[in-house]
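Left out: one protein chain. Kept in place: all the others.
Take a look at chain A:
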Amino acid sequence: MPEKILDVQNLVVDFTTLNGTVHAIRNVSFSLNKGETLALVGESGSGKSVTVRSIIQLYAKNAKVMGGKVNFHGENLLQKSPKEMNKLRGKKISMIFQDPMTSLDPTMTIGKQVAEPLLVHHDATKEAAYQRAQEVLELVGIPNAKARMKNYPHQFSGGQRQRIVIAMAIIDNPEILIADEPTTALDVTVQAQIISLLKDLQQRIGTAIIFITHDLGVVAGIADRVAVMYAGKIIEYGTTDEIYYNPQHPYTWGLLDSMPTLDIQGQRLKAIPGSPANLINPPKGDAFAPRNPYALKIDSEEEPPFFKVTDSHYAATWLLAPRAPKVTPPASIQKRFAKYTALRGEDHA
């Protein structure tokens, strides 16, 4: 039984804007096990970033948590004071952002920036903190780390800057590392290096990772489990194999289908029609229904609950209701099902 270190329950977050209240997070629950990598996927505006930022309470002034709990080792983080949260951030839970250009202070040497979490938390003397900074910079693959600690961010390439940001995030051996699109701004070859670095670090220090991305290729390589978000809700979650080879929600089907695969040459891409739901007035029922070719009548009336597929795999779609009519998924998805059956056969053999 894996040890649960983070448990988010019924999280609701609203944003007040000039156009009205945006219901960005609409009742999100998930948990994170020790040492695992959980990927949060979905398009922009689906609530991925707001969800993880709520965990460490980093969000815009107009955001308000309307309900829910974020339990970390049995304590609800949402009830902690800003001072108590400061003690946690960068120590037990740390975060890597998308853009390595803007997440480093251009006026501070990288040695000081990387050592900063230790100094702020009074965990070490200055000498020890700089010594440790040098160690983690070496660990993340910055060549000649001792000399380069005196350099400023602009003296490094984009990939190296992201390595520095990672060094800063792991210097205090956090239990949870939140990575918000950490490779989106990088070239593919650099992306591959950063991902293998994260995997390697995870093995060494045993940290759990929440990895946010919209790139399903990246997810396939790094995640143990995947949660798919749409319009402020998690609509399907399961192990990586379950999401890729046995997806149940039509939105997950659409997401998997809209990526060009190796054998698609010459065919049209299968685009998801329409555009994402408006979260100022979320539609009644299933928010995906207007874009869903498989929508049932009930989808526009009542929101689907989670239906169990396996112990680890749940999907919020009425198609899984016992009384629902049988639908035939797209051929590409049926191919995935066949692979799932084959994989399970191997496991049982």
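The definition used in the following text is that a contact is a pair of C-beta atoms (placed from the backbone, for glycine too) under 8 Å apart; a residue touches a chain by one contact, two chains touch by 3 or more; residues count from 1.
Criterion: contacts and distances are computed from a predicted model.
*Asks:* Refer to UniProt and select, among "RNA polymerase sigma-70 factor, ECF subfamily", "Na(+)-translocating NADH-quinone reductase subunit C", "Na(+)/H(+) antiporter subunit D" or "Oligopeptide transport ATP-binding protein OppF", the name of the complex member that is left out.
*Replies:* The chain we cannot see is, by its UniProt record, "Oligopeptide transport ATP-binding protein OppF".
*Asks:* Using the touch definition up top, pick the residue from A:128, A:269 or A:327 that touches the left-out chain.
*Replies:* Checking the options A:128, A:269 or A:327, the one contacting the hidden chain is A:269.
*Asks:* Touching the hidden chain in the complete assembly: which of A:7, A:43 or A:116 does that?
*Replies:* Answer from the full complex: A:43 touches the omitted chain.
*Asks:* Return the single residue from A:70, A:255 or A:279 that touches the missing chain.
*Replies:* In the complete complex, the chain left out is touched by residue A:255.
*Asks:* Of the listed residues A:65, A:205 or A:220, which contacts the missing chain in the full complex?
*Replies:* A:220
*Asks:* Please give every residue of chain A in contact with the chain that is not shown.
*Replies:* Those residues of chain A that touch the unshown chain are 43-44, 158, 187-192, 195-196, 214-221, 240-241, 244-245, 254-256, 258-262, 264-265, 268-273, 275-276, 339, 343.
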